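One structure below.
Complex shown without one protein chain; remaining protein chains in place.
Going by the order they are written in, the chains are A, B and C; count residues from 1 in each one.
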Amino acid sequence: MSNAGDLLKVEGLTAGYGAAPVLHEVTLSVGAGRIVAVLGANGAGKTTLLRTLSGLLPLAAGRVMFDGLDLRGVKVEKMVRHGIAHVPEGRGVVTELTVDENLRLGGLWRKPREPLDEIYDLFPALAQRKNHLGHQLSGGERQMLAIGRALAAKPRLLLLDEPSLGLAPKITSQIMGLLRDLRDRTGLAVLLVEQNVRSALSIADEGIVLNLGRIAAREKADKLADDADLRHAYLGF
Amino acid sequence: MKRTATVLAALLLAAGCSNGNSNSSGGSSSNTPGVTDTEILVGTHQPLTGPAAAGYSSIAPATKAYFDYVNANGGVYGRKITYKIMDDGYNPANTQQVVRQLVLQDKVFAILNGLGTPTHTGVLDFLKTNRVPDLFVASGSRTWNQPDKYPGTFGFNPDYTVEGKILATYVKETYAGKKVCFLGQDDDFGKDSLAGVEQVLGSVTAKQTYVVTNPNVGPQIGAFKAAACDVVVLASIPGFTALSIGTAAKIGYKPQFVVSNVGSDPTTLAKTLGAAAPLLEGVVAANYLPLATDDSSPWIQLYKKVNAQYNGNATFDNNVVYGMSVGYLFVQALQGAGKDLTRDKLTEAVQKGGFTGPGLVPVRFSAQDHSGYAGEQLTKLTGGKATYFGTPYTTDDAAGAVAPYSGTAAAPPANGVPPAQ
Amino acid sequence: MDRFLYLTFDGLSRGAVYAAFALALVLIWRAARIVNFAQGAMAVATAYVGYSVASATGSYWLGFVVAIAGGLVLGAVVERVVMRFVDHSSPLNGVVVALGLVLIIQGVLGMIYGNDYRPAEAPFSRDAFQIGGVTLLSRFDLFVFGAVGAVVVLLTLLFTRTSTGLRMRAAAFAPDVSRLLGVPVGGMLTLGWALAAAVGSLAGMLVIPTELGLHPNAMDLLFISAFTAAVLGGLDSPVGAVVGGLVVGLLLTYVSGYLGANVAPMAVLILLVVVLLSRPDGLFSKAKARTA
Partner (left out) sequence: MTIVERLATTTKNRQKSRQNRFVPLAGVLVGAAVIVVLTYTLPPFRNYQLATIGAYLCVTAGLTVLTGLNGQLSLGHGALMATGAYTLALWQDRFNLLLPGIVLAVVVTTLAGGVIGLAAARLRGPYLAGLTLAVAVVVPSITSTFDNTFNSDQGLSVALNPPPGVIPVEQWQVWICWAGALLTVLFLAYLVRGRFGRDMRAVRDDETAAKLAGVGVARTQVLAFVVSAACAGLSGALFAVLAQSVSPGAFPLTLSLFLVMAIVIGGLGRLTGALIGAFLLVALPSVAQSIAEDAGSQHLEGNLALTFFGVVLVVVMLAAPGGLASMKFPRKIRKQKGQE
């Protein structure tokens, strides 16, 4: 499934906390303008995968290439300059800062800095709460803020961890729709970690199933959604 | 836990075995702690570090330098004096530790000139129990003068009440009818001094205290200004003397300052005040030893020589004079105790008294009196230099009169070492 | 009334220096979530350097600038060489290392300069203006107020108007997220230490002329008052530091003036208890408490 035009190429990635690896020889790729959903039960290693890709965790073995660049040894704070934005689990909104400050933070590294109008256009709800502190926002608003902040960095690849966690279905589908639009409009690539398999597969181009840190399946999204055996075995529905 | 305990035990044992001989006292000098045929080991506790070190950390090195001088001139009955200075940072808990180390481990012959009232008070009982001579404590507390309770403890400084009475006598004679205020440290120093002052002057117009932990005397000096006092008596340590004089100048208040001896060393004050040192002009204080700036005194000539040779030419101020005078008196006491040196003989020799030395007034050691110098003479600062004026006075810490002392000061022996008696 | 006014001005001029030093503590707390017990000793170290330069060159202001610059450097060095390598999984580790630094700095200063007080000149007259027999402030007091005010304004501008300030705040509140957003968290930490130490040095240059003089322990007592002031105002709030400093300064002076110097520490304790029991995160804490 890997081809020359892939934006992100992961080969034989092994990583985890301390001596015991959580991920074992994971190989995957994400092409430009594609949404890849990473699925799996709790503890399958989904979050670890994203944290390793963005450099928060060290690589024990394997190779991560991003647009021809070996990411080993690239510091976390430099990732965003190469075009990788990571929205961590729990949204990572800095609750002590205002909405506007959070968004500015996303685009700070860019020179010259661009105005945030585009982001506020995407998320009108945020525009209304510009000067509210992060902890005053609702869960949905925080998620939008986190994604909006990542987009302010103008990334080519978005690593998105559980955007639907704790959100009402209506808001979840709003967010999913937004991601699809962005992909279609800007060619953004997304590696989407989700527990909510249905909504993830509804927008993904392909899906990867992780089980106990190993890749159990890699399929086109619609195919995965139809594969009853796989669903029963790993995804629980 | 168990293993750690064993390791700690082993460590303690190892540390302890190196010096595990038993102690004893009395008898002859052959089994007197700290005394051998060639050496006398003496210890002291001093604030070498911490906030209280300022001003006082130069005393013990000066004493040591004088001992080195004596040692170079043959010592005392052929014995050299080794002076072990321990730093207690003016913390009574540390004093406990270091004095026990000196007595129990290093087996010093005597404790000399331990500095500070709260620090030394805590070790009085310990020193008494172990029958260690506790000579010439460096503070003017009346605590040291309790021959019945602490037979081995002797003071050195005139006590604060004696000083208060003498300062007040000067104020009464010179500023009759003027308003007098008093600022004292919030402890026995301030209290004893105030007691002496009020005994002579009656109640003062305004009295205030300061605490060493709050270096701001603005409220106190402000109160004196509001009370329009003409004379301010200070029972303060040098830093707070400087602070008080500086604060008064800051608010445009110019009383006559009369300052206790412990807080009046001109060198220390001038150093602290820096460019504001001219404010010291006219300050009246008191002393009982030759002044560091009095080059005509044979004692100062001797001490300067010792300071140059054995004290690394340290800044020569009244603290150095004090330290060397302590050393001189101690050597006198050792000479008096004789060749067969024991702790009891040393105490007897001190109690016998009759020492003549650098002091302007006598030390009044006797069986009934363990306080130090009997009085003081007043000084005035002019041109950055203190000079004596008037006559020395002596008095006691009770109701006794303040009397002029007419004796003349002794000259140092030619070789600078007190002769054997 | 005159007495009250006199004490008020005396208390304000004391409070201003507490405020300056409390600001330094707030700054480091905001940058690194640590109460820097070594702040006082570091400030004394740079003050020694500053006064050495001043006496060598004859220019107070050159020494002043050197002291502040020395603060910047010392703060950065302490963070880069020591604090960075402290395991911060327990907040106490940093505290103990800071206390160790205090002993080292005081020991080294004592070895170089000795343990006596050295004079510390003030750049302006300390003689107070008098109006109608009431003693007001001195030129130096005004300078202190001006300097503290300037620091507050500059810090506020830095934190609210500049992107560096934004980065510093983000790095302190959420280091991991900030790194993901491209914020060099380590660099921000170094910058925070450097700035805090520079403000500490400024406070040192402001306070030492009003106290007993230069001494390795010169800032020990001030640290206690300033820490109290910072806690009172709320460790996250520069404005709180200033208000806390002034309140502590006034309280100490009023109590010393009306009740006696020995009662003052008890008054401070009572004030702290009253304030913290009603506002556990200080007077100027934000609505939501963060348990750090």
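To be clear about the criterion, contacts are C-beta pairs under 8 Å (C-beta built on N, C-alpha and C of every residue); 3 or more make two chains touch, one makes a residue touch a chain.
Remember, predicted model here, so these are calculated numbers, not experimental data.
Which of B:Thr36, B:Gln97 or B:Gln309 touches the hidden chain is settled by the complete complex: it is B:Gln97. Touch with the hidden chain on the side of chain C covers residues 29, 35, 37, 82, 85-93, 95-97, 99-108, 110-111, 114-115, 224, 227-228, 230-232, 235, 260, 262-266, 268-269, 272-273, 276-277, 280-282, 289, 291-292. The set of chain B residues touching the chain not shown comprises 1-2, 4-6, 8-9, 11-13, 15-16, 19-21, 23, 48-49, 53, 57, 61, 64, 86-87, 89-94, 96-97, 100-101, 104-105, 117-119, 121-126, 129, 141, 143, 186-188, 191, 211, 213, 312.
What we mean here is this: only the chains that are shown with their structure count from here on.
Counting contacting C-beta pairs between every two chains, the top pair is B-C. Each chain gets a centre from the mean of its Cα atoms; for chain A and chain B, those two points are 76 Å apart. Per-chain Cα centroids separate chain B from chain C by 37 Å.
Once the centre of each chain is set as its mean CA position, chain A and chain C turn out to be 43 Å apart.
In chain B, no residue touches two or more other chains.
Residues of chain A found to touch two or more other chains are absent.
Across the complex, chain C is touched by residues 54, 56, 76-81, 85-86, 88, 92-97, 101, 104-106, 108-109, 113, 133, 135, 149, 153 of chain A.
Across the complex, chain C is touched by residues 48-51, 53-55, 57-58, 186, 208-211, 213-216, 218-220, 222-223, 225-226, 238-240, 242-243, 246, 249-252, 268, 271-276 of chain B.
Residue ranges of chain C in contact with chain B, taken from their complex: 2-3, 6-7, 10, 14, 106-107, 110, 115-121, 126-128, 130, 135, 138, 210-213, 215-217, 220-221, 252-253, 256-257, 260-262, 264-265.
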